[in-house]
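Notes for the one structure printed next.
Every protein chain except one is present and positioned as in the full complex.
Chain naming follows the written order as A and B, and within any one chain the residues start at number 1.
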Amino acid sequence: MNASVIIFYIIAAFILGAGILAVTTRKIFRSAIWLLFSLIGIASLYFWMQVEFVAAVQIVVYVGGIVVLIIFSIFLTQKSGDEMPKPLKNRSIFSALAVLFGFAFTFNLIKQYGFKQIESTPFEVKVSDIGNQMLSTTEHGFVLPFEVVSILLLAAMIGCIVIAMKVKHNEQ
Amino acid sequence: MFSLEGITNTVHEWLNNHFSPTLALLTEFVLVGVAAIALFALLGLGLVWMERKVAAVMQIRLGPNRVGPKGIFQTTADTLKLIMKEGLTPDGADKFLFNLAPYIVMIVAMLILAPIAFAKNFQIWDINIGVLYLSAVSSLSVIGVLMAGWASNNKYSLLGAMRSGAQIVSYELSAGLSVISIVVMTGSLSINDIILSQQNGWWIFKGHIPAFISFVIFIIAVTAETNRAPFDLAEAESELTAGFHTEYSGMKFALFFLAEYINIFIVCAIGATLFFGGWMPLHIGHWEGFNHVMDYIPSSIWFFGKTIGLIFLIMWFRWTFPRLRIDQLLNLEWKYLLPISMFNLILMTIVAIMGWHF
Partner (left out) sequence: MSEITVTHILFVSTALFFTGMYGLFTRRNMITMLMSVELILNSVNINFVAFNKYLYPGKLDGVFFTIFVITIAAAEAAVAIAIIINLYRSHHSIDVEDASELKY
């Protein structure tokens, strides 16, 4: 039991606790805040795994972007002080059962598979390596997915503007 | 010669000689935490006093002058008053989030402090993605504001929080782009590398006009990000009483107030690091004699001098420009600053590739 193991357990408990609260609390804004804490916990798990770059991207995009977007949509569509209606009892019981069964089944499979870990090579993520491989056109380059994702983002941006645009009615 | 590096090294050696390494490390964590809190308190008191004095000078009056010489203990007295006051929580508020929000703002401010280099070899955490970390964590501070606005259950708070959120999220883009333009020149995200690359001149001089443009954009964007006048729509007194912290009182209000000044210090420190070389003394090319004279001034004095200079600039803005309307504010960002900073980034890349900088 060294410090790193203890830190892992703390981070894991934090992620799962915040995640469970995010899907069960009945105040919608609190739900968003618990989601935020869960995402921060995941970012710290990335820090723990020494992939700082992914951790920083996670914080920039998820916390600075998506959660703020979600909070804005809460501001625009909900009232402060309201609570969401309770989910139907049958539905929550059956969902919980299905989820528990699914979790037990999946984790059983994972446990029995027995992954072989490679300890010899050290794992380090250099930002310059990510940049070079992202834009290289050789066999292990990612330039094509990079371009496709750029086009996807552009399409999503235009789509958002078109969907959310106010239609002007001609009132004569 | 006086240097912060010497003090930290002495403490580190003494601890490691007297205790086991784990205990020494834990003690160092505690010391760093205490030092950060002490720095926050000092900065809060000092900067509020400075703001009032600067305002007084701009308006040709004396400013605080009763408590202590030149009124330097005025802010201490104000803080004592705020601590004594009752912390009210409004009736319809979400109590948990209402009480959490000021602490979130403070914790975020503390986290941003980690990779900033205060003096030569005096840095809490030399992380290899330093600049990215800074822009990532500073995007968290908007959450505290939004939380405070929603939890207060007050329409003015909600409006203030929404304005503030829209403002911070949009101005983050141009601040990020101007930071990236310096990263393009340096080729590294680490704060330490960025400072060392300014050995023979600061980037604002070495990078020609593009560096100056990105400095101007950076200052405008961070003024907006810290909700300072002329971009203080989030707490525009004449429209929204006090914006997102309308319902706060006592110590919790003091935390928001303190966080505002801490954030100003942090963004100015980032600006000083990127464009003015952080703790790096003023060096001019190969003028050996001049450079040696400049090296005699301790690096911490250079860092704090540059940072306070930038803070003065931002305080000066407050008494110079009129407040913008919300549509003008968003127009300024999306129609002017963002295209200019994108174009500037391309220009900067060309300068870096062709090696046109000094």
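One rule holds for everything that comes next: a residue touches a chain if its C-beta (ideal position, glycine included) is under 8 Å from a C-beta of that chain, and two chains touch if they have at least 3 such contacts.
It should be emphasised that the depicted structure is a prediction, and the values quoted were computed from it without experimental measurement.
Counting contacts over the entire complex, the absent chain touches A. Annotation for chain A: contacts to the undisplayed chain at residues 1-2, 4-5, 8, 12, 15-16, 19-20, 22-24, 28, 31-32, 35, 38-39, 42, 45-46, 49-51, 53-54, 57-58, 61-62, 65-66, 69-70, 72-74, 76-78, 84-85, 87, 91-92, 95-96, 98-100, 102-103, 106-107, 110-111, 115-118, 121-123, 125, 129-130, 133-134, 140, 142, 145, 149, 152-153, 156-157, 159-161, 163-164.
Assume only the chains that are shown with their structure count from here on.
Averaging Cα coordinates per chain places chain A and chain B 29 Å apart. Considering their complex, residues 3, 27, 29-30, 33, 36, 52-53, 56-57, 59-60, 63-65, 67-68, 71-72, 74-75, 80-81, 127 of chain A touch chain B. By the touch criterion stated above, chain B contacts chain A in their complex at residues 22, 92, 94, 96-97, 127-129, 132-133, 135-137, 139-140, 142-143, 146-147, 150-151, 153, 158, 161-162, 165-166, 169, 172, 189.
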